[in-house]
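A single protein chain has been omitted from the complex, and every remaining protein chain is retained in its original position.
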Amino acid sequence: MTDELPRSPLAGVTFAAPFVRELPFLAMVDLRAASFPHPLPGPNRVGSVEGRDVLWLGPDEWLVVGPPGDAPAIETLLRQGIGDGHGSVVDVSANRTTLSVAGPHARDVLAKGCSIDLHPSVFAPGHCAQTLLARAQVILRQVDAEPTYHVLVRGSFAPYLAEWLADATREFG
Amino acid sequence: MLLIPCPWCGPRDEVEFSYGGAADVAYPPDPDALSDAEWGEYVFVRDNPRGPFAERWVHTAGCRRWFRAVRDTATHEFLEAP
Amino acid sequence: MRLPAGGRIDRNAPLTFSVDGVTHTGYRGDTLASAMLAHGVLAGPSIHFGRPRGIVAAGVEEPNALVQVGPEPMLPATTVELTDGLDARTLAGRGRLVAPNDGYYDKTHAHCDVLVVGGGRAGLAAAVEAGRSGARVVLADEQPELGGSLLSAPDTWEWLDTVVAELASFPETRVLTRATVFGYYDHNYLSIAQRRPGGGRLWHVRAGRVVLATGAHERPLVFAGNDRPGVMLAGAVRTYLNRYAVRPGQRAVVCTTNDSAYATALDLLESGAEVLVADVRPEPPALAGVVASAGGSVRSGTVVAGTDGTPRVASVLLRGPDGRTETVHCDLVAVSGGWNPVVHLHSQAGGTLRYDESLAAFVPDASRQACVSVGSANGELDPVHALWTVPAEDGAWDTHFVDPQRDATVADVLRATGAGMRSAEHVKRYTTIGTAHDQGKTGGVATLGVLAEALGAGTPGPTTFRPPYTPVPFALLAGRDRGALHDPARVTPIHSWHVARGAQFENVGQWRRPWYYPLPGETMTEAVLRECRAAREGVGVQDASTLGKIELVGPDAGEFLNRMYTNAFAKLPVGTARYGMMCTADGMVFDDGVVLRLARDRYLATTTTGNAAAVLDHFEEWLQTEWPDLRVYCTSVTEQWATIAVVGPLSGRVVGALGAELPPSFMSFVDTTVRGVPARIARISFSGELAYEVNVAGWHGLAVWEAVMAAGEEFGITPYGTETMHVLRAEKGYPIVGQDTDGTVTPLDLGMDWIVSKRKSFVGRRSLRRPDTARPDRKQLVGLLPVDPDALLPEGAQLVAPGTPLDPPVPMIGHVTSSYRSAALGRTFALALLRSGRDRLGQVVHAPLSDRTIEATVTEPVFYDPEGTRRDG
Partner (left out) sequence: MHPDWLWRNPSPKWSYDVVIVGAGGHGLATAYYLAREHGITNVVVLEKGWLAGGNMARNTTIIRSNYLWDESAAIYEHAMKLWEGLSDELDYDILFSQRGVLNLAHTLGDVREGVRRVNANRLNGVDAEWLTPEQVAEFCPIVDVSPDVRYPVLGATLQPRGGIAKHDHVAWAYARAADRLGVDLVQGCEVTGFVRDGDRVVGVNTSRGPIRAGAVALASAGHSSVLASLAGLRLPIQSHPLQALVSELLEPVHPCVVMSNHVHVYVSQAHKGELVLGAGIDPFNSYAQRGSVHVVEHQLAAALELFPVFGHAHVLRTWAGIVDTSPDASPIVGPTPVPGLYVNCGWGTGGFKATPASGWVYAHTIAHGEPHELNRPFGLDRFTTGALVDEHGAAAVAH
């Protein structure tokens, strides 16, 4: 076991808006495969495999998300799934961190930097998208109808995005 | 801000994409067999019509897939679903 | 004067304001213009002739009354909501920039089924209809309250209240006020500028359908002295009367080409003014009787042919159907030359326009996008008697203003046609008509009419309308992308340590990289020499996490890399690494980096910091579009790994002290642990020294960096930045893509023939044997040693052969790409691209600078440890 505690890209950042928080260290494994024995979600949807969330990223690409520390188990699971077939399993847990934006202001905040239509008739719990939030590439998913959104952002962009969120949430206290 | 039809993610704003210029220009199977003029043509010369244009985009901020689309360069309308 | 009752102003909320230093009072609900008009305040004088000017209109089309409000350089007073303490200065055509804009301007995106532009009668009806259907509706209106021209018609206010209330009851309808739709772009994308307290908001709307209910602008009549204060648009007079309870004059002449001005005449009469209607039409309309019975008089076939008065209009010259003239005293001239449908957005959207003879105006024809024009904007207006110009008694045309803001008259149009111009665009450019703040909203069509008369032709086509519909603040378009939010500053997991250590940073792409770490009182030169010395003699450490990293997985990954890189990777043994170079199709160096073979079917390619995204795009492009048969998947892992380069003869002892397994040989790597953290340690050197690259998960980066610092403390470990990295690699002659190359340099030019495979094909290979690319006298990478070992060649210095006369144009044979002071060499040195450089080894070249010439000897580009013995410690 590691004797060093991991440190998130947003360590030390506090969000003034109570409805924004970081969910650091989630396990994330990138899966590329032309075929896979378990059903995987189609475009712009989130599914699950063995209790882990599976986010569609592209026609042959998914991101499997689990709790912190789960990456080795996910990798094993996915490698078994691919078997002898052609596929790729890459641990990208530390590539991104996750921000949760939730509650009645969430849509208005995200709309300031995201051009995707987040209206509940269009984008709902279980939906995901790779898109831009302000000037950062993100993976956006809606978790529940509250609504709660998760924003997955590259570590190097996270301080920028945190600063952007601080500004965008200003009017909502 | 064009609305570009990504065949995988659906229509998205232009800022999510990068442009790839003319489509349907295949890499020569044997570049060494080409004359300098033929190779120069492959590297540098592309169609540039006013009107329908088969072009390539890559959904950089999305699924990172390259795709082909036909767009009218006089009106910016996409003419065929990719 | 202010009427004692009426209007939509709040008489319980008096406001104090000043214009040009004179204090006045108005009411909440006033515009600055209505409050000015209530006190008889004029607009600023005209730009060229200094002619007095008054308020003409009541909306965005106002051509005259431009004011500076504090730091805001140019606002039509008709669009400025009156606020307490407002301090305005009238302008003579130019504003003044005095201070930065500290307002808060942000942006947002909206999506809707129907966007309705304009909250007047037609827009409200469209919005209600769409709202009732349950559609997602956005209704945007430029005014503080909905109603449009209905706000000038008190008998409609009850209906207005009902409709506004119904709109508010629709959960999916969003009403934006103070919100001007200024741009209609491709694919039904529209931009809205919304004024908000202390700033504004830019709305980007992607709409399913658009309803353009933008109304119409009244146009003036073109007679002599038509710019005299007191000459106003008839519809504006009605607005001031009914909406603001301001009567601009007591004795009014209403001159019209159509029925619409009769409403103004009747409202003026009701307010107690005297009214004479001069109707240019030969036959009196039915409304004439109504005016007469209300106490006014109407003369048919009569025009205003001139005005008099200083500075305000005191009389007009009327010319009757028989040509006889009569002077009539008045203090207000309300004119209506007809109405121009506001077709700006329709036209911006690619729609075509059609000239409507009965309106003497352009109306929407075919739409190119999913939009429809309704109401006045669609030409639902009273027919007019077209009248472009009214000749003066003396035949002069130099006070017939068609663009008062540009002080441009019919005489100017005639000068342009006299010079041979036929196109409206030429006339516009020659006279500057239509290019002022109002962009010709009132005068544009009149100009075309005047031009058609001058050329004896039909009415020319209209000019194309381009965004924005009304002026938009720079600050609004810039939004929040300012300061730290201007562009993301990408940082590594170790960034906070660098900051605490006092590093100076440089921008590399979006990344912030430590440049050097000065100690207190140390210059950059001193710091870099110290850092270099540490890396050469002891141990240095650099944060290399910014390098791009791409994992390539699949049975064909080796073959794919073979095709992308100039050198071969398919047979690279697992557990080892190889430096590689890539070219663009035209054979020029594109990027370089080290590729590790992690497993039989798995590679990790590193890229330069600035090119990471470009290289991944490049890989994907070739994989997806040219070689989809190759079984390779690429995944970016740039931030997955923090990379710590530990460099120098003592580096092994430092890394060893971390308890890690060490890679056995140069260009090999091991997967191990560092202080319990999984790590990949590679023997890679960009300095020529023994060096270890420690890679750990990004979130362990800082802890491991600190562990390295602690382990190295006893060896004097020294953090170094990009500058030292550049010196160290230059001493070894390693080029930096983008510094020693510039898009015109091949690997062969760099002297790296060894990296260009002759046995396999790769992207760009064919280009290397084109006649110019294969020329023997191309510029080649060489080293330079200044003859004076203390002389530092500036990077970018040009090189000439000795004896070259310095009379321009001076034949240049190359330039300095990199130049440094070397601690290891105890002198200065440089790299250069030099024509036939390898044939000039040993020769002297000159670098003529503005104040001196530096001589330097051409050398091999490897200055330090050419045998490469130090990399093994």
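As written, the chain order gives the labels A, B and C, with residue 1 at the start of each chain.
Quick note on the criterion: a residue touches a chain if its C-beta (ideal position, glycine included) is under 8 Å from a C-beta of that chain, and two chains touch if they have at least 3 such contacts.
All of these numbers come straight from a predicted model, not from anything done at the bench.
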Here the chain that is not shown touches B, C
Check the options C:T327, C:T744 or C:S761 and report the residue that touches the missing chain.
C:T744
Touching the hidden chain in the complete assembly: which of C:P284, C:P473 or C:G873 does that?
C:P473
Across C:A110, C:V163, C:M421 or C:A503, the one contacting the chain not displayed is C:M421
Residue by residue, what part of chain B touches the chain that was omitted?
1-2, 14-15, 18-19, 21, 36-37, 40-41, 43-50, 53, 55, 71, 73-76
If you put the missing chain back, which residues of chain C would it touch?
47, 71-74, 93-103, 107, 183, 185-186, 189, 191, 202, 204, 415, 418-423, 425-426, 429-430, 432, 435-437, 439, 466-468, 471-475, 477-479, 481-484, 486-487, 489, 506-508, 586-587, 738-739, 742-744, 767, 770-773, 794-798, 800, 806, 808-810, 812, 815, 817, 848-850
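Assume only the chains that are shown with their structure count from here on.
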Report, in whole Å, the distance between the mean C-alpha point of chain A and the mean C-alpha point of chain B.
30
When centres are defined as mean Cα positions, the distance from chain A to chain C in whole Å is 31
Averaging only over C-alpha atoms, locate the centres of chain B and chain C and give their separation in whole Å.
25
Residues touching two or more other chains, restricted to chain A: which are they?
61, 115
Hey, what residues on chain C touch two or more of the other chains?
204, 206
Show me the residue ranges of chain C that touch chain A in the complex, using the header's touch definition.
106-111, 136, 204, 206, 480-481, 484-485, 487-493, 496, 511, 546, 551, 553-555, 631, 633, 635-641, 675-677, 697-704, 707
Chain B partner contacts - residues on chain C that touch it in the complex:
185-189, 204, 206, 350, 368, 585-586, 613, 616-617, 620-621, 624-626, 761, 765-767, 770-771
Residues of chain B touching chain A in the complex:
1, 8-10, 12-13, 15-16, 60-65
